Every structure is written in structure tokens, then in C-alpha cells.
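Here the structure is laid out as C-alpha cells; the discussion comes afterwards.
Complex shown without one protein chain; remaining protein chains in place.
Right after this comes subunit A.
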Amino acid sequence: MIKVNGKSAEEAEGSILADFLEVEGYSMTRIAVECNGEIIPKAAYGERILKDGDCLEVVNFVGGG
């Protein structure tokens, strides 16, 4: 089972993180991705394959400050 932002995302298993994020409609320049307690470096998005047990949090920043 893979969890993304608290919801199960079984379809994501085996996907490359970058592809998954794109399909989900995230803007790559506005996000930070945490997986199993660590921030995934931007450079690793294209290599990281989502596997069973991964728990992801995608932080999508909005403007204002």
C-alpha cells in the first residue's frame, strides 16, 4: 500500500515519482516531497520508484507572505 497525503494511492506503485506528480497535476517548482520521514531531493524525482509501504506527503506551496 502506498499513501499520498494520507490517502491510499495503490495505482502509484511502480511509478516514477516525477511521472506520478505530473499525472496528479502538481507544479514541480512549487512543491516539496517528503517520503517516509525524509525530504526527497528534487534531482531524485526522476529516479525514485514508488514502492509498497511508501508514505508520501506532497507539500504544495501557495503564495503570500
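Following the convention adopted for this analysis, a residue touches a chain if its C-beta (ideal position, glycine included) is under 8 Å from a C-beta of that chain, and two chains touch if they have at least 3 such contacts; residues count from 1.
Everything below uses one rule, namely that contacts and distances are computed from a predicted model.
One chain of the complex is hidden; its UniProt record names it "Sulfur carrier protein ThiS adenylyltransferase", one of "Putative Xanthine dehydrogenase molybdenum-binding subunit", "Sulfur carrier protein ThiS adenylyltransferase", "AzlC family ABC transporter permease" or "RNA polymerase sigma-70 factor (ECF subfamily)". Residue A:Val59 is the one among A:Met1, A:Val23 or A:Val59 that touches the chain not shown.
The chain not shown here touches subunit A at positions 29-32, 34, 37-39, 41-42, 57, 59-65.
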